[in-house]
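Read through the structure below, which is laid out as structure tokens, and then see the notes.
Complex shown without one protein chain; remaining protein chains in place.
The first chain written gets the first letter, and so on, giving A and B; residue counts start at 1 in each chain.
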Amino acid sequence: MSVTREDVLHIAELARLGIDVARADELTKELSAILSHMEVLSQVDTATLPTAAGVGAVGTPLRADVGVPPLMSGTLASFAPKVRDGFFVVPRLATHEDSSESGA
Amino acid sequence: MNQDRYEMVVGLEVHVQLKTRTKAFCGCSTDFGAPPNVNTCPVCLALPGALPVLNEHAVELAVRAALGLGCKIDPISVFARKNYFYPDLPKGYQISQFDLPVATGGSVVVGKTDKGADHRIGITRLHMEEDAGKSIHDRYPGETAIDLNRAGVPLIEIVSEPDIRTSAGAGAYLRTLKQILQYLDVSDVSMEEGSLRVDANISVRPPGQVKLGTKTEVKNMNSFSAVEKALESEFARQCALLDSGGGVEQQTLLWDGARETVRPSRTKEGSHDYRYFPEPDLRPLMLDPKWIEHMRKDLPELPDARKTRLATEYGLSAVEVEQLTAHPALAEYFEAAARASGDGKSAYNWVMGEVQAALRGAGEDISRFRVRPADLAQLINLVRGGTISHTAAKRVFAQMVETGKPAAQVAADEGLVQVGDESAIATWVDEVLKEHPEEATRYLAGEKKLQGVLVGFVMKKSKGRADPKRVNQLLSSRGG
Partner (left out) sequence: MSVDNYTQLGAAAIASSVRAGKISPAEMIRASFKRAADIGAGPDELNIILHADEKASVEEAERMQARIQTATDIGVLAGVPVAIKDNIASLGLPTTCASKILKGYVSPFEATAVARLRANGAMIVAKTNMDEFAMGSSTENSAYGPTRNPMDVRCVPGGSSGGSAAAVAAGITPIALGSETGGSVRQPAAFCGVVGVKPTYGRVSRYGLVAFASSLDQIGVLGRTVDDAALGLESIAGFDKMDSTSSDADVPIYRLAALGKPAPEARNPDTEAIRIGRSPVPLPPPPGPTTLDGVVIGKPKEYFPESLDPDIRKLCDRALDRFRSMGATIRDISLPRSPLAIPVYYILAPAEASSNLARFDGVRYGLRVDPGKGLKTMYEATRSEGFGPEVTRRILLGTYVLSAGYYDAYYKKAQAVRTLIADDFRAVFTSGVHAIFTPTTPTTAFPIGAISDPYEMYLNDIFTVTANLAGVPAISVPIGRVRRLPVGGQIITAHFDEYAMFRLAYALEAGLGAEAHQ
């Protein structure tokens, strides 16, 4: 499978990476070249494998529903680019009309 | 009518916030209403290097909910990352479950079918996930304020089968689901506070057609009635599209409650490619089948079972148990009062009458109601034992609500203890006959229907303390 310029622009959009046109062409070549080395995997028979659910046979450890969160040595303002009244502040979504896109 | 030519097909996705003290993957408090970003830490702020650790209680609540909805629990389930950018999603992905959810295949009984069988709505799956934060768009011009206090709060998503056929059916399903979750005590299930959220998938098809039509997803409803209205509105829109020879486009729509209409969400379809993959920071969730069985045995009594039991144990009608079980706290209050007094019928009357009225008046929750079930039972017993009259009991109850004093004390303080003493009642009767000579004469002459009037006079004179039974007896003996 070789990657097209449209693919690159699409995944750049998904990954929120601003990429100019010239760079998109270069990346198309680079990604195609890298992916050509991955073709070898399609020859490997993995049909008999059980689908991997995760690494190892041990379940994820659970924490009790108590306790203090890990402490932080600084306030939000010590690392945040823009804070006002305790909120992080970001430019508004250009197409925004309500908050319905957020949330689960 | 659209209903004659098209059938509505609806499946609902319900997000429920679990009642835990701390977040799903960190020790931050889940308290509602803290100042912005106060309940945050490196984990839920997604600071570089922070890692999630799963909250045990969130797992317990999710499993309890799933068992209560008749789901099968998978002993191995896997968390997955759902990747998308939004400023209130700190990691750039939501930890959720995808192809291996914790539970599948349950159902909810919503009333009866025409033929009298249970009407079931299937539950496709129930999975665990974390909530996002809050974006506030109207606080600063041109900017969005982000509060991550809610980010990482544990949720379950309950996905129904497309088994719902009417908007009223959707409402009934949601009310039943909410009631079950309340009984399971896994969530506050309040749409107002955002602890229960509903998205609807809806399509239409001609009756008899098996194949499903193209569906749309409707979001942004803030009440069950909004869900019903939104479904009606979208149903009409889809029917009109098909009638005009057009087709339904698969898309996400937002319910506009003010205008009572749906409008397209501005997100482009196809731009959603969530790139799910197993969350490598967590190992699979492994649940011991023995533990699952233990959880199943430990389930609280669910609404249907409780209705049946209350009806048999306390001799109540179907309508009466329906009223009492509307909320688990109400049913529990009733039952405690009924047990303590040994009089289910009176307990029902008091709970649905005076107690409910007092709660409505004060806008109070029954769990915090001043008059506890044992206090009410004492009052019921005073009436039954003849210590106070029913009329006086209502006054006593009002005082109990006001002062918090026990029934017997209120009755004594207010002088409402019923007087059964023959001579005292005889004195009142004599006085009444003297004060109302006309009625007395007619009554004594045999006009029996005046007995009630005279009893009333006696009761009034005694300020409700006279035992009406004795008064009647006495009058009868005089009237001969």
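General remarks:
Convention: a contact is a pair of C-beta atoms (placed from the backbone, for glycine too) under 8 Å apart; a residue touches a chain by one contact, two chains touch by 3 or more.
Source: prediction; values computed, not measured.
Of the listed residues B:L282, B:A340 or B:V429, the one in contact with the hidden chain in the full complex is B:L282.
For the chain missing from the display, the contacting residue among B:P48, B:G208 or B:G446 is B:P48, taking the whole complex into account.
The omitted chain makes contact with chain B at the following residues, 42, 45-54, 81, 83, 85, 87, 90-93, 144, 146, 273, 275-277, 280-283. Although one chain is not displayed, chain A still touches it through residues 1, 3, 7-8, 10-12, 14-19, 27, 30-31, 33-35, 37-38, 40-42, 44, 46, 49, 52, 55-56, 60-61, 63, 70-74, 76, 78-82, 88, 90-94, 96.
Operating definition for what follows: only the chains that are shown with their structure count from here on.
The mean-CA centres of chain A and chain B are about 39 angstrom from one another, to the nearest whole unit. Those residues of chain A whose C-beta lies close enough to touch chain B in the complex are 13-14, 16, 53-56, 58-72, 76, 79, 84-93, 95-104.
On the side of chain B, the complex with chain A involves touching residues 15, 20-22, 26-28, 35-38, 40-45, 47, 50, 53-59, 76, 78-79, 85-89, 94, 96, 100, 129-137, 139-140, 142-148, 155, 157, 197, 219-220, 254, 265-267, 271, 273, 275, 278, 280, 282-287.
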